[in-house]
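Written below as structure tokens is the structure these notes are about.
Just one protein chain is left out here, and the rest sit where they should.
Just so it is clear, A and B label the chains in written order, and each chain counts residues from 1 on its own.
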Amino acid sequence: MSILTKELTFQTRGEVELVDLTEQINGALRETGIEAGIVTIFVPGATGAVTTIEYEPGLLQDLPDALERLFPTGIEYQHELRWHDGNGHSHIRAAFLGPSLTVPFKDRSMLLGTWQQVVFIELDVRRRSRRVILQIVGE
Amino acid sequence: MSILTKELTFQTRGEVELVDLTEQINGALRETGIEAGIVTIFVPGATGAVTTIEYEPGLLQDLPDALERLFPTGIEYQHELRWHDGNGHSHIRAAFLGPSLTVPFKDRSMLLGTWQQVVFIELDVRRRSRRVILQIVGE
Partner (left out) sequence: MSILTKELTFQTRGEVELVDLTEQINGALRETGIEAGIVTIFVPGATGAVTTIEYEPGLLQDLPDALERLFPTGIEYQHELRWHDGNGHSHIRAAFLGPSLTVPFKDRSMLLGTWQQVVFIELDVRRRSRRVILQIVGE
């Protein structure tokens, strides 16, 4: 049984962008030599999130639409009144969607459904250099 | 320390159905002989989710009501315009609720509260044969 830490780094274009991390995570698993276990995909930051979705153009528009409906950019946020960085809604969206996802893997590959991808969601208002941590526990 | 993979399979009746998995998961833990650890409960698919709730008739109606209020079936989804399978809202609901839940266990039993159950949420519009993966890490 071992623990291994990997990192993915990538550039985003600002809100709301979905980045498909599936291939990079499976690639990282293949490199480790750990056959089976769990991988915790973690966003070290308060304006990004991870979840799974079918990565197709329709939903890439529907998810941002839902976020705008539920957590509008145009309403007042106390965060904004204090910090003036224009991303109060980003913080709230990230707290709801969550920064952590744990996925089982076997034969060095995540046990996802056929139409299911792991995505990072950029919720911040500007381009960001992002880092996602993969903590792999297995044997 | 070991890793074991188990699967639960069951039939659902379509949206929105909550299936109480608590007893089956605890049963799987008892079979493994692993005393303590974590179990990751994972839905391999993009139109189902897992969470915990008090499994009682009132909330079994309140949760679907909340989903309909936040992610209505009657609005336009780009996913629907492309694929015409009537489940655009199902995908968005699943991405928000999430496909993964990790629960600690001890003495071969999940450390849940007295009024807390682990539920699978069927978000798809039709009957489905469902599979949920249990990845058990412990000793």
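Some points to look at:
Keep this in mind: contacts are C-beta pairs under 8 Å (C-beta built on N, C-alpha and C of every residue); 3 or more make two chains touch, one makes a residue touch a chain.
Note that the structure is predicted; figures quoted are calculated from it, not measured.
When you scan A:12, A:52, A:102 or A:116 for touch with the missing chain, the hit is A:102. Screening B:42, B:96 or B:120 for touch with the missing chain picks out B:96. Of the listed residues A:55, A:77 or A:105, the one in contact with the hidden chain in the full complex is A:77. By the touch criterion stated above, the residues of chain A touching the omitted chain are 1-3, 5, 40, 42-46, 70-71, 77-83, 88, 91-92, 94-96, 98-100, 102, 133, 135, 137.
Panel shows chain B; residues 1, 36-38, 51-54, 56-59, 61-63, 65-66, 70, 96-98, 101-104, 106, 111-113, 115-116, 137-139 of it touch the chain omitted from the view.
We take it that only the chains that are shown with their structure count from here on.
Centroids of chain A and chain B (each the mean of its C-alpha atoms) stand 20 Å apart.
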